[in-house]
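Below, a portion of the complex is reproduced, with chain positions unchanged.
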Amino acid sequence: MAILMNKNTRILVQGITGREGRFHAERMVAYGAQVVAGVTPGKGGMWVMDRIPVFDTVRDAVRATGAEVSVIFVPARFAADAMLEAADAGIRLIIAITEGIPIQDMMKVVTYLDEKGVKLVGPNCPGVLVPGQTKAGIIPGNIAIPGPVGVVSRSGTLTYEVMYAMQQRGIGVSTTVGIGGDPVHGLGFIEVLQMFEEDPDTQAVVLIGEIGGTEEQKAAEYIARHMSKPVVAYIAGRTAPPGKRMGHAGAIVEGGEGTAEEKIRALEAADVRVARHPEEIAEILASLL
Amino acid sequence: MKLHEYQTKQIFADHGIPIPKGWVAETPEEAARIAQELGGPVAIKAQVLVGGRGKAGGIKLARTPEEAREVAERILSMTIKGLPVRKVLVEEAADIAQEIYLGITNDRAAKRPVVMASSEGGVDIEEVARRSPEKIVRAHIHPLLGLQAYQIRDLALGIELPREFWSSFIAFARALAQVYQKYDATLVEINPLVITRQGNLLALDAKLVVDDNALYRHPELEKFRDLDAEDPTEVEARQYGLSYIKLDGTVGCMVNGGGLAMATMDIIKLFGGEPANFLDIGGGANAEKVARAMRLILADPKVKVVLINIFGGITRCDEVARGILAAMEEVKPDIPMVVRLVGTNAEEGRALLQEAAMETATTLTEAAQKAVRLAYGQ
């Protein structure tokens, strides 16, 4: 078992005819994911990889293929519309890879999706990987083996780094969820931690955070109160200067708030083992499992 | 993108938010002329995009046009926190009865904008937040519904605003929320919002920060961009889709992904080195972008070694390798490089780099240790 998706999950790719959309749809298919449809407005009727039908609208795609999860690769200025379209067409889980979506667009989208009860992962995220089963997004499939560790992260490549280090030590992953690096996003640490806590196949959780905001601090509170499984964490940005946006829109220390130190302190107070560098996470996990 | 006070006030005025009468001046003579035109005591305010202008002497009163000329001359020759003052705002000095605070920003945790008001205006609001948090009252804006009058009344009650000002405060706050929404702001702030002795509300200061991701919706703001306020290298980097921040160390970093770039900086520090920069080449970086990034790093004379850490996801390692080779070809650097490629098309990338004489590493730890060692000339 895993969280959010499994090998039978029927996946739609919005923006499938774009460069990145097509590239990653191919990788997803190669990994074994059930990519049943693509959507690019104005390109309905095309085929991608000679096997994935492209539709003009999500509604048509869902009707024809029963897709339930949509991975969004459309450019930032069309991404809000794409997410709303997916939600209205009956998609239950949206995974938004797109980076650079205006924050006010995201606040509207998140409000609407919450109302509709549609889950969102991202935006500006690498997506979801269930090793050995399926992947929805851009996480390289070859850096993880199935196993008992759930991974949740605000970062992209940093997560791969950690997964790769785990793989090198033979530690497998139940599900990796990249919740994204934007200040306003869908599922947060707490929601994903809760899913991992409830997932019988997950025995430990890796939480990868970074500077900016208070999500790690709130996750620490949640862990202290509700998590029985061990959590290992890493927080990036100890050397980041304040007031500067470190790549991710959400990675910024503002008004002295959201520093790595404050997050590490909160996590350690919740009995979370905090690694000093990404590869140390694997070492700690090896000692725990 | 931060806007200057005078630019923000222009937007405020267009949306019905009352501001003091005034104009911007680039010379002492212009400042004197404006003071003459305004015909009374004026405030002369340095237009620089940093906090703490007042303390630095960038805001002064002048009673006469002659005094305005002198004051403006002094302020226009200042450099505040490294930024030259090129413009001053000359405006009617307000007859202040009370100073309050009114601002809107995004509450990340609540996933919606939050309006903040305080009876303590004119002072550092973060200071107020620390010292007496109960003095700041808040109302969240429903992203689809917008700010409602009743919420503003709640704020007015919360800061004990006298009732005679409620209706103008409601109009004021609604207009501010409109500006916030229309301009895709991440911060809009009036500190202080003054109540004059004549009983009017007035935005005495004005701050507006616009979401960079939404600038495509606001081409009219492009003319407001102040390149002075930004590091030229950072500006150049942004033009190429790179995210670059200069630091003080000796280990140049080129990484894909913000989180990994920070982690790379952190591990350099952990192993005794000092990162020279933050540089995220972004997702799906192509060869040209990588070459640009390399040139940016090498332009910093303090850099003694470059650590390239690429974990391929959207970014393909072979493209990165091609970019590195192109940059090497052109720049012909004489400092060592440590390269680590993992993930999508990593093997192809490594194959391309085989002929170039570069240190390679398998793990991040190994890469960082090698880079630090090289930085110290070992």
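Read from first to last, the chains carry the letters A and B; within each, the first residue is number 1.
To be clear about the criterion, a contact is a pair of C-beta atoms (placed from the backbone, for glycine too) under 8 Å apart; a residue touches a chain by one contact, two chains touch by 3 or more.
Predicted model only: the values in this text are computed from it and were never measured.
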{"item": "Formula for the whole complex, using the labels of the chains displayed", "value": "A x2, B x2"}
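One rule holds in what follows: only the chains that are shown with their structure count from here on.
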{"item": "Between chain B and chain A, distance of the C-alpha-averaged centres to the nearest whole Å", "value": "27"}
{"item": "List of chain B residues in touch with chain A within their complex", "value": "106, 108-109, 111-113, 126, 129, 142-144, 181, 184, 186, 211, 213-214, 216-217, 243, 245, 247, 255-263, 265-270, 275, 278, 280, 282-284, 311-315, 342-344, 363-365, 368"}
{"item": "Chain B-touching residues of chain A, taken from the complex the two chains share", "value": "19-20, 24, 27, 76-77, 97, 99-108, 110-112, 126, 138-140, 143, 153-161, 164-165, 168, 181, 183-184, 208, 210-211, 213-215, 218, 234, 236-241, 244-251, 255-256, 260, 276-279"}
